[in-house]
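Below is the structure I would like to discuss, written out as structure tokens.
Every protein chain of the complex appears in place save one, which is left out.
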Amino acid sequence: MAAALAFGCRQGDADAAAPPGSWRETLLRARGQTVALAMWQGDPYINAYIRDFVAPRLRRDYGVVLRTVSAQGNQIVSMLMTEKEARRPNSASDIVWINGETFYQLRQIEALYGPFTDRLPNARFIDWRNPFIRYDFQQEIRGFECPWGNVQFALIYDSGAVADPPRTRAALSEWWRAHPGRFTFDVQFTGLTFLKSLLIEIAGGGQALAGPFDESKYRESSTRLWAWLNENKRFLWKSGRTFPDGVAQLHELFASGEVAFTMSNNDREVDNKIAQGLFPSTARAYVLDSGTIQNSHYLGIVQGAPHKEGALVTINFLISPEAQLEKQKPSVWGDGTVLDVTRMPAPWRESFTSEAPRSYAPSRAAIQGKALMELAPEYMLRLHDDFRTHVIDR
Amino acid sequence: MKRAERHRAPATTLVALFAVLPIVYLALLSVTRTGAPPRVLPAEWRLDAWRFLLSGRGEMLRSLWVSLALSAAVALSSAPLGFVAARYVAFHRHRRLLLFFAYMPFVLSPVILGTCMLFFYIRAGLSGSLAGVFLAQTVFTFGFSIVFFLSFWNREKLDLEDLVATLGGTRPQFYRLVLLPISRDALRTGMFQIFLLSWFQYGLTILIGEGGVRTLPVLVYAHVAEANPLFAAAAGMLLVLPPLALLAMTRRPPLGSL
Partner (left out) sequence: MSSTAKARGGRVGLAVFLAIAVFPASGGLLYALLYSLGGVGLLSRGWTLQAWIRVLTGSEFWRSLLFSSTVAAEVVLISVALGLSLALSLGERLQRTLGTLLHVPLTVPNVVAAFLTFQLLAGAGLMSRVAVRVGAIPDTARFPSLVQEPWGIGIVLAHVLLATPFLVLLFAALARSERVSAFVELASTLGANHTQTLRRVVLPLLLRQALPSLVLLFIAILGSYDIPLLLGVQSPQMLSVLVVRKNGIYDLAQKPEAYSVAILYSVFTLLLLLRVIPLQGRRREAS
């Protein structure tokens, strides 16, 4: 509410004579629009945040109706690509929840609208100085997507079953050998982020693979990664012949005790999964000694979006201190904010700093030193396809 | 056959159990949570899913209405259309060729054919909309509809038509007074079967609906994908109950030819 008051976002403030292109005019035009948000819907908490918090608020405060469409990364690309092929003027979706590799591909086929972040009043709170937010998979955002959340990859284990979790790649394979069938990773975004962290470690750690995609470096380090995986995969779940299709399935395997580890792109997720009752209260999160990837996820507007104003208003609300604070609560989603707390008006600053401490996840300060930058998107695209050729199909 | 006689009682019980158990299991999954293995019996009763459903807050109830409206519309359009087209096919010189084309949209995997046709739906601005899914499902069930009604159109019906004409009846009279009464049962059965085909359809709906048309099968799968078995089972119950109710009302639904 304070956010709405502070920036005059209420529709009542907007008058008919709003200058064209102004935020007031955007608000006016947005009213009554039904905005379609294409998002990954693999987590009941995230779905509930959108459905029970964001959607009612948008409807009440801005007259915008929010509708979700289930689609993630590659599906979004394929969908928008077919729309382009069919020369459809109006896209079926307005906002897409993306990062890195999807952003890269959507920019390639020119499916994103922008630059638009300058037009969002709340964008001034975003922590633009943070390289983990300003760069998406080593790419400049250039206003074509808006940061939404910031997270770091973490492994999750059951401290009741595993006393001392493996913290290096060597320790991992040792643990696998000693406990066959009790570890695996998914073949979607989360598992690939895990592989990427290992790839960086193999290449020499830290900044070894920073910068634009380097074919020879990739070849060398990925060959070693596949060799290591093929050597050890028979100790993975189902003897490494198949992998869970998504992180939700991996969580379920962990929850039912079939495997002893799961993982998350979100360092805080363990808190919300314990609160939800899915994970045992003995579940804990940690990061590898060689570091794990920290990245941000973003919201883009589709070039052919029929409701651009509604999309702008929606995104502006999603990056408001109010929505970001709610999203950060472990009981809601536990997603890290992209806002710079020091830039916020005083009451918000206090709410953010007095936020409930993490109960089972490591603190951000403790793992920030082990945060690795995302690699150029081609690494992920290649890993995704090569993992299939070199590991699954063998 | 004497030998078999003695085995019948246990076999009957077994078959009856086999027929009913899946639904009982589904119902249990929608209200219980099993603890960590090797626990076999449910650890706790959880009414979350049903409470949520009845609260009307979530989308389960909306999905139920979407599914009901969609499948009813598909049945109401596909059955009469198939009925008319079947007459054309039944008495055609190249009956087999036409039959081949009629079967085509029905036997090809809906998702594969849907992938091939998606372009046209997008082009027409129909993808991602209920109208698009309705059209796609109508095309898919139409082939079945023709094949189903084909056996209705035999020589007898032609002779009847001739008879009415000979007796001086007009075509509208023939349709209203003769055809409608004798085809009522077949139409009803056909509609029921087409309703079920549409009601159960997942792949085509998710593809042409682009994830935005959330029918019950789409919802069940979405809950499975978010590792939420409680909600998946509850949505699954909503999917199973209406056909069960129809079954209970009719007692003996006629069996179609797949």
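First chain written, first letter: the chains are A and B, and each begins at residue 1.
Simple rule for what comes next: a residue touches a chain if its C-beta (ideal position, glycine included) is under 8 Å from a C-beta of that chain, and two chains touch if they have at least 3 such contacts.
No experiment lies behind these values; they were computed from the predicted model shown.
Contact with the omitted chain, checked across B:81, B:131, B:160 or B:178, is made by B:81.
Residue in contact with the omitted chain (choice from B:98, B:130, B:160 or B:178): B:98.
Across the entire complex, the residue among B:52, B:134, B:174 or B:199 in touch with the chain not shown is B:199. Contact between chain B and the absent chain runs through residues 1, 4, 7-8, 11-12, 15-16, 18-20, 22-23, 25-26, 29, 34, 37-40, 81, 84-85, 87-89, 91-93, 95-96, 98-105, 107-113, 115-117, 119-120, 138-139, 142-143, 146, 150-151, 158, 196, 199-200, 202-203, 207, 217, 220-221, 224, 229, 232-233, 236, 239-240, 243-244, 247, 251-253, 255, 257-258.
The chain not displayed touches chain A at residues 73-75, 77-78, 81, 84-85, 101, 105, 109, 181-182, 187, 238, 241-243, 245, 253, 256-258, 380-381, 384-385, 388, 392-393.
In this section, only the chains that are shown with their structure count from here on.
Between chain A and chain B, the centres computed from C-alpha atoms are 38 Å apart.
Interface of chain A with chain B (complex): residues 36, 38, 41-44, 47, 51-52, 67, 69-71, 75, 79, 82-83, 85-88, 90, 92-93, 246, 248-249, 251-252, 255-258, 277-278, 280. Considering their complex, residues 33, 36-37, 57-59, 118-120, 122-123, 125, 127-129, 206, 210-212, 214, 218, 222, 225-229, 231 of chain B touch chain A.
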